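Left out: one protein chain. Kept in place: all the others.
Chains here go by letter, A, B and C, matching the order in which they are written, and residues are numbered from 1 within each.
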Amino acid sequence: MKKPIILINFKAYENSFGKKGVDIAKRIEKISTEYSTEVILSVPATMIPVLSKEVSLTIYAQHVDSYPLGAHTGSLLPEMIKEAGAKGTLLNHSEKRIRADEIHDALLRLNKLGLESVVCVDRYELVEPMALLRPTAILIEPPELIGSGISVSKAKPEVITNAVKEISKVPGVFLIAGAGISNGEDVYTAVKLGADGIGVASAVMKAKEPEKVVEDFIKSGIKAMDEKNDRN
Amino acid sequence: MKKPIILINFKAYENSFGKKGVDIAKRIEKISTEYSTEVILSVPATMIPVLSKEVSLTIYAQHVDSYPLGAHTGSLLPEMIKEAGAKGTLLNHSEKRIRADEIHDALLRLNKLGLESVVCVDRYELVEPMALLRPTAILIEPPELIGSGISVSKAKPEVITNAVKEISKVPGVFLIAGAGISNGEDVYTAVKLGADGIGVASAVMKAKEPEKVVEDFIKSGIKAMDEKNDRN
Amino acid sequence: MKKPIILINFKAYENSFGKKGVDIAKRIEKISTEYSTEVILSVPATMIPVLSKEVSLTIYAQHVDSYPLGAHTGSLLPEMIKEAGAKGTLLNHSEKRIRADEIHDALLRLNKLGLESVVCVDRYELVEPMALLRPTAILIEPPELIGSGISVSKAKPEVITNAVKEISKVPGVFLIAGAGISNGEDVYTAVKLGADGIGVASAVMKAKEPEKVVEDFIKSGIKAMDEKNDRN
Partner (left out) sequence: MKKPIILINFKAYENSFGKKGVDIAKRIEKISTEYSTEVILSVPATMIPVLSKEVSLTIYAQHVDSYPLGAHTGSLLPEMIKEAGAKGTLLNHSEKRIRADEIHDALLRLNKLGLESVVCVDRYELVEPMALLRPTAILIEPPELIGSGISVSKAKPEVITNAVKEISKVPGVFLIAGAGISNGEDVYTAVKLGADGIGVASAVMKAKEPEKVVEDFIKSGIKAMDEKNDRN
């Protein structure tokens, strides 16, 4: 992962898959290329093989099951997403919560396969516990703000500062802030408060010009990182 | 669906996806073409767009979630599998059980989209209740025989005959028999007992020459159908 | 069960247990005795042994697990509620949904033990499927009206009439209507539409004088039953 982390969760909107999904991904790719910045798209399972070929962005799954290969009808396994071109996955999103033992099982498998992982949590008290399980990053999102248009940066900055404090206890794990992130200012604030980047969904997926939203995010993220002398 | 129904569940084996998955699908396609018989493959989500292009077989998902489009991270929705090329899906497989209200919600969505559906049940008492929810077919599989190599046809023929009796109460819904189906004789018996076809996984996926297993299944299924004068 | 069925779900309010729970049960008992009418209370697990001794009402559990006796930490099993004095249980309440195979497993166990069962469903399409699994009664409750104070009798009478039509296909299973039932008129309408009784929670549990609410329910239920010449 490269900072500032810009993670766009496609979720399951009508433009998250098919031609519309490819179209929005290509618009974002253009901005990513222009600013030489990594953008991560977490996409529906059927779109992983499609977008891995169509765009040069980093493709993530939105969830994986923790089972080993075998008789597991209806499961999406780490090996499958890797083969399809994904570089990582979300885990435990508030819309797909799993148990701590399942998170750990999945992380052991993902780490072995060289796949990245972003474990979502809904409160700062879970940042250190989940970071101890060795994901690539923790994404903190107060669920009441998800999709609200009210950003965690403005409405609950203490969630980010508390999470930053917690993540510092487990070196090597990134912290991503999410929920209600709507514009560059939200991104700037989140990064200045100590986050390594941001996670976003509706502000991009529901935008008329998603590429402009992403451009605003990237510029603000880079600016904040530069001010922190912390970019890598 | 065309009788005899031959439904091959790829599950999540090491040869269920990637190049190996394409290879096994192509071998099966050859037999399907040779006998002009429909074969259904229910495949991992990431393989739906791939196999829909690579082979002329009928591709199914292994599960869909019942949510409408929207903020549902990690879900696989009917619209997604349709766009990716699937013609239907399994629901409620013993390895991915869901609730009756979720099955009904999913069926309403699948039926509206013109997608086929196979609802799995583990006992004959659930055949009529689930058939009343209007899937395309019911797949009955005693879970203790799944993957056992001991076929329901031989070990528990009464499960099939009871299920046949139950399904007859709901005209227009097919009955598929599964669990332990290993060879042509199992298929022949299942169809003669009244099933419209069979569901299989390990006997094909773990075979050295899966195309020969499928050929045996198809020939036996056709033979039994012809004897019943019931083919369509 | 005796008609009109009056089923009061204690849920998990602050007055559903302890002294307050006993107090409200005793107030209801007084009315039940006065009108010689059966009233069913479905109560928290810890209150089953207490209320079974304290009042002469019919005590139900709110849920049971479908496991056999054995190593099942944290489960409430049919044998346990029977031993504690319950005469039956709710199953699949919208706040505790389970799968169809679990419902069937639980019903087999409950029936064997001579315990009554009320399977809750959220739509009329599930009335016949669940009735086929042989519970004592089906309780239909559109979840959007639960606790709303807007009664199913007034807002969605077609839910009741459709459910009545469906239940008639499975003789021997009672139909109970619930969701938003607030006063005697709601009960009267539900019974006149064909329900064998009603299920209620907040209108009783949150009332200042719960015994008066129950009295209103009983009187209206008896009146409607008498007009139908259908009481037993």
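The rule is short, and it goes like this: contacts are C-beta pairs under 8 Å (C-beta built on N, C-alpha and C of every residue); 3 or more make two chains touch, one makes a residue touch a chain.
Computed from a prediction, not measured in an experiment: that's the story for all the values here.
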Item to complete: Would you mind listing the shown chains in contact with the chain that isn't displayed?
Response: A, C
Discussion item. If I consider the whole complex, including the chain that's not displayed, which of C:24, C:40, C:55 or C:76 touches that chain?
Written reply: C:76
Item to complete: Kindly state which of the options C:5, C:24, C:40 or C:90 is in contact with the chain not pictured.
Response: C:90
Worksheet item: On subunit C, what residues meet the omitted chain?
Response: 9, 11-14, 16-18, 42, 44-50, 62-63, 67, 69-77, 79-81, 83-84, 90, 93-96, 146-147, 201-202
Worksheet, complete the sentence: Missing-chain contacts on subunit A, rising order, are 97-101, 103-104, 121-123, 125-126, 128-130, 132-133
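Throughout what follows, only the chains that are shown with their structure count from here on.
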Discussion item. Under the document's definition of touching, what chains do subunit A and subunit B have as common neighbours?
Written reply: none
Worksheet item: So what's the Cα centroid distance for subunit A and subunit B, whole Å?
Response: 35
Worksheet item: Could you state the distance in Å from the CA-based centre of subunit B to that of subunit C?
Response: 39
Discussion item. Please output the residue numbers of subunit C that touch at least 2 other chains, ranges allowed.
Written reply: none
